[in-house]
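The other protein chains are all here in position, but one chain of the complex has been omitted.
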Amino acid sequence: MSTIEEMLRTYPKDLGDIDQATLTDCIAACLECSQACTACADACLSEDMVAELTKCIRTNLDCADLCATTANVLSRHTGYDANITRATLEACRTACAACADECERHAEMHEHCRVCAEACRRCEQACAELLGSL
Amino acid sequence: MSTIEEMLRTYPKDLGDIDQATLTDCIAACLECSQACTACADACLSEDMVAELTKCIRTNLDCADLCATTANVLSRHTGYDANITRATLEACRTACAACADECERHAEMHEHCRVCAEACRRCEQACAELLGSL
Amino acid sequence: MSTIEEMLRTYPKDLGDIDQATLTDCIAACLECSQACTACADACLSEDMVAELTKCIRTNLDCADLCATTANVLSRHTGYDANITRATLEACRTACAACADECERHAEMHEHCRVCAEACRRCEQACAELLGSL
Partner (left out) sequence: MSTIEEMLRTYPKDLGDIDQATLTDCIAACLECSQACTACADACLSEDMVAELTKCIRTNLDCADLCATTANVLSRHTGYDANITRATLEACRTACAACADECERHAEMHEHCRVCAEACRRCEQACAELLGSL
C-alpha cells in the first residue's frame, strides 16, 4: 500500500462517500505531474533551442504550481468544502490539458516533453474522473 | 512604486491590453491573503477552543495555497493562456469567499479571524475585478 | 522506471557526477513526506484530542512546505549552485527529523502519526545520503 493510501486509511473520521481509489490516484497523479513539469521546465532551459520553448516553460511552471496545490487540497478532508475542491480540480485539469498540448508539440524532438506530456495527460484524466465522482 | 509594479513595468515584451493596475492589485491581494491565512491557521491552533476552529484552519490552509499559486500564475506573462488564468482566478475567488465566510463566523471572538476575513474579502474582490477585465 | 527517473534520464545536458539513484530516491522521499505531512496535519485536526496535537500540526505544516520546496530544487539541474542545494537539504533534513520526533510521540495512539513518522525518517535519511554524496 502506498503512503497516500495509508494516510487515507488512517484518517480518523468518516471520509463520506468519496471513492478512495479515485482520490488516491488523483493525489498521486498530481504529485507526479508537478515534479515532471518542474523538471521539464528545467530541461527546456538547458536545450540549445530554449528560445523556442519559452511558452512550454511557462506552462510547465503554472502546471507545477497548480498540481502541487491540488495535491494539498485533496489531502485534506476536515471541514470539506465541495466548491473549493471542484474549482481547484477544474483549474488543475485546465492547466494539465494546456501543458500536455504544449509538450506534445515538442515530444518528438525532446524526450522530456514526451514524458512530461504523458504525466500531464494522466493528471488531466485523474482530475476529470475525480470531478465526475464528486 | 511597489516592487510588483516595477516588475510589471520592466517586463520586456508587450503585456497585451490587460489593466496593469487591476493586475498589480490582485497580485498584492493574493500575497496578503496567503500570508494572513497561514497566520490565521496558526493563531487558531493556539486558541484554547481549537476544537471548534478546525474547519476554519482547514479552509485557511486551502486558501493560503490557492492564493500563493494564483500570485505566481499572475506574475507570469510569457506564453499567456487565458484559460489557465481564468480557472486559477475562479478557484482563488471560491476559496477566498469560503474562507471569509468561515472567518467571519469567529470574527467577534477572535481578532485574527476578523483581520483574515478582511484580507480574504479584498482578495475575493480583486480576483472578481481581474476576471471581469480579462 | 518512475517518472522521476525518466525525467532525470532525459535531461539534455551533463548532470555532473551526482549519484542519480540517490537523487531520484531523495526527490521521491520529499514528495512522499510532503504529502504525508499535509495529510497528517489534517488527520490531527480531526482527532477529538486536537488540542494536544497542535505542535504536531505546526511541525507537519513546516515539514510539508520544506519537502515540497526541496523536491523542486532537486528537480532542477541547470545552473547548479551547490550552496543552495546543500542549505535546502539541511533545512529539509532538520524539519524531517523534528517532525519524525514529534509524530513518534503520538504513533502508538494515532496511526496516521506512525505512518507520517516513517515517511519523515525516510526523507531525513534520503537528505542525509544525498548531502553525503555531494
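Order as written gives the chain letters A, B and C; numbering starts at 1 within each chain.
Assume a contact is a pair of C-beta atoms (placed from the backbone, for glycine too) under 8 Å apart; a residue touches a chain by one contact, two chains touch by 3 or more.
Note that the coordinates shown come from a computational prediction; the quantities given were computed from them, not determined experimentally.
Peer 1: Hey, which of C:27, C:45 or C:61 is the one touching the hidden chain?
Peer 2: Of these options, the touching residue for the absent chain is C:61.
Peer 1: Out of A:6, A:25, A:42 or A:81, which is the one that touches the chain we can't see?
Peer 2: Considering the complete complex, A:42 is the one touching the chain left out.
Peer 1: For the chain left off this view, which of B:22, B:35 or B:125 is in contact with it?
Peer 2: Considering all chains, including the one not shown, the answer is B:35.
Peer 1: Which residues does subunit C use to touch the chain missing from this display?
Peer 2: For subunit C, the residues touching the absent chain are 54-59, 61-62, 65-66, 68-69, 72-73, 76, 78-79, 81, 83-84, 87-88, 90-91, 94-95, 98, 102.
Peer 1: For subunit A, which positions touch the chain that isn't shown here?
Peer 2: Against the left-out chain, subunit A lists 41-42, 45-46, 48, 50-51, 54, 57-58, 61.
Peer 1: What residue numbers in subunit B mark contact with the hidden partner chain?
Peer 2: Given the touch definition above, subunit B has residues 3-4, 6-8, 10-13, 27, 31-32, 35-36, 38-40, 42-43, 45-47, 64, 68, 71-72, 75-78, 110-112, 114-116, 119 touching the missing chain.
Everything that follows uses one rule, which is that only the chains that are shown with their structure count from here on.
Peer 1: Express in whole angstrom the distance between the two chain centres, defined as the mean CA positions of subunit A and subunit B.
Peer 2: Centre separation, subunit A to subunit B: 21 Å.
Peer 1: Can you give the whole-Å distance between the Cα centres of subunit B and subunit C?
Peer 2: Averaging C-alpha atoms per chain gives centres 27 Å apart.
Peer 1: Among the residues of subunit C, pick out those that touch two or more other chains and give their numbers.
Peer 2: Correct list: 42, 45-46.
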